[in-house]
Each structure stands twice: as C-alpha cells, then as structure tokens.
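Sharing a structure, written as structure tokens. Questions coming.
Just one protein chain is left out here, and the rest sit where they should.
And now, chain A:
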C-alpha cells in the first residue's frame, strides 16, 4: 500500500514538473522589464505603455515573436514608449497573460499570432476601455470590436518579389513552390510567387506541391528532393517546420531555396538566397506611431504591404542575388506600390492576369 501511495505521489510529481515546465512563463516576466518598471514610476506620466503576449514560440523564436519584440524595442527607442512582454508556454496561457498585462495598466496590448484571436476578441469585449491589437488575426465572422486592431500582411507582395528573383536566377527555367496547407492564406504566397516568376521570366515553369502539413520536415524534404530531381533549381516554401526539410534538401542537392516569414539564411547560408519576410516589427512600430499621434483606429483590420514596409525581401539577399537583379527588384517594388503591377493572391486573379 505504501508503495502504491509513493508511486502515486511520484507520478503526480512528474506531472507537476511537466506542467510547471509548460506553464511557468507568465510568472517569469523578463528581467529587463523590472528595471523599466522601477524607472517608469517616476518619469513623465505621458509615457505610453505598450506590451505584448507571445504565442507558444516564446520571445526568442527567431520568427514572429522575436520580430514583434524588436518592433516594441524600436518604439521604446524612438517613441519613448515603455514596453514589456509576457511569454505563453501553451494555448491556455493566452487569456491569463492578457489579463496580467491589463492589470499592469498598459495603453496598448498586443497579441502575437492568429492562435490568440479568440482570446483577444474576448478580452476586448470584456474590457472596452483597453486598447488591443493582434498580428495575423483570423476574425472569421466576428465583428472586430472598437478597441481592437487586426494587423495583416500582403504576403503575396513579398512572394512576388522573391518569385521575380527566382525567375531571373533560374538556369533550368524551372522553379518550385512548396506550400504548407492548401488554404487561402497560403494561396497568397503561392500565386504571388507564381506571378513574380512569370513577370521575370514568362518561359519559366513553376512546380507546385502542398505538403498538407506545417510540421512534417520529412515530407517537405521529399517534395523538394523530387522538385530538384525534376530539374527545378530554386524552391520557395511557405510551409513552416516542413520548410526546414525543403531547405535541407537544397543543401544536400546543392541547389537554391527561398525562405519565408523571417530571414532564413541562417539555416543554410550558402543555399537560402533570399526570404519573403513579414515585417512584424515594422507593423508594430507603425501602429505604435499611430497610437502616439492619437490615430489609433480600432474596429478594423489593417493590411500592411510593400508600400509601408510591412513585407519585403531579406536583408541578406545581396549575398547570393546579383546587384543588378536587386536593382530590378527595387523597380518592381515601386511599380507594385504605384499600382502598375497588380499582385494576385488567389487562383482566379492569377489566371485572369497571367
């Protein structure tokens, strides 16, 4: 009997350890924040407080959360904001963390990532006086409350630019696109990229295949291997973790790959020639500026594209892409901003124009 009780205790302990490992984030506010809080008690009362809740990736995820935090730091440096963050270790933390930041008296609270949509909608409805904003929301049928701003990105415009680069740089006139899942968000990458390739090189063929997974790296690798085998020499992916496999295939086959969302050159410095980036940092900074100027426009979804620096190509592009092609990319960028080139984000628009 004693043994059984001991066993039960042990298992409970194991479970508790596991849960502590998962859920400890909210309590561990980052060290720098404490310093700021001490400082911010005395100075000007006008200092605007902005804070963000990360999704499960954490603040150093080398992706959206990190980029979002960079936007906050920029707002701190250039606009004099007081900024802080809270990390979520699991989906269940979102509501609690939003509550924590509400109690801390922030002027604007950010949720990073579409997974937080429901939590932030609820928070915004319960606290009508608190301003909220969210990156990449999926509001669906919901009406956006007056105290919430959604921030979306024109992924197709960034994809068009990397497509243009791929179209110019391909030597086999064949490039590839590996999508995560076959749904509208990814179609923006898909058709934007195809349009960019065709714009640069009407003869080029684009091989397209979906992995039906954002996590299956082996599937991504197999698809990319097959594309390289079929003669493609540059493959662009919008497939999250499955895309790691695409980049790995490029390394092994000594071909080129194009990263997505963040600058993925660090994954394979000799083989990732550019990346279609979402500039979450810029978007957050722009919303922060609006907030400071009193232009906070709640109740709507803002879409950032090339024109306002919301999307773009990776800064490391110049390592592999010849300077003259980058010059052309700048021109194309201007034409898109001026509306001379219309970038499709779905099949119908693509087929109507190309």
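Here is the rule we go by: contacts are C-beta pairs under 8 Å (C-beta built on N, C-alpha and C of every residue); 3 or more make two chains touch, one makes a residue touch a chain; residues count from 1.
The rule is simple: contacts and distances are computed from a predicted model.
Per its UniProt entry, the chain excluded from the display bears the name "Nucleoside ABC transporter membrane protein", taken from "Gas vesicle protein GvpA/GvpJ/GvpM family", "Nucleoside ABC transporter membrane protein", "2-hydroxyacyl-CoA dehydratase" or "NADPH-dependent FMN reductase-like domain-containing protein". Which of A:77, A:92 or A:215 touches the hidden chain is settled by the complete complex: it is A:215. For the chain missing from the display, the contacting residue among A:137, A:240 or A:344 is A:240, taking the whole complex into account. Interface note for the absent chain: among A:61, A:233 or A:263, the touching residue is A:61.
When you scan A:53, A:68, A:98 or A:267 for touch with the missing chain, the hit is A:267.
On the side of chain A, touch with the chain left out of the figure occurs at residues 3-4, 6-8, 10-11, 14-15, 17-19, 21-22, 56-62, 89, 176, 182, 207-210, 212-219, 221-223, 225-230, 240-241, 244-245, 248, 251-253, 266-268.
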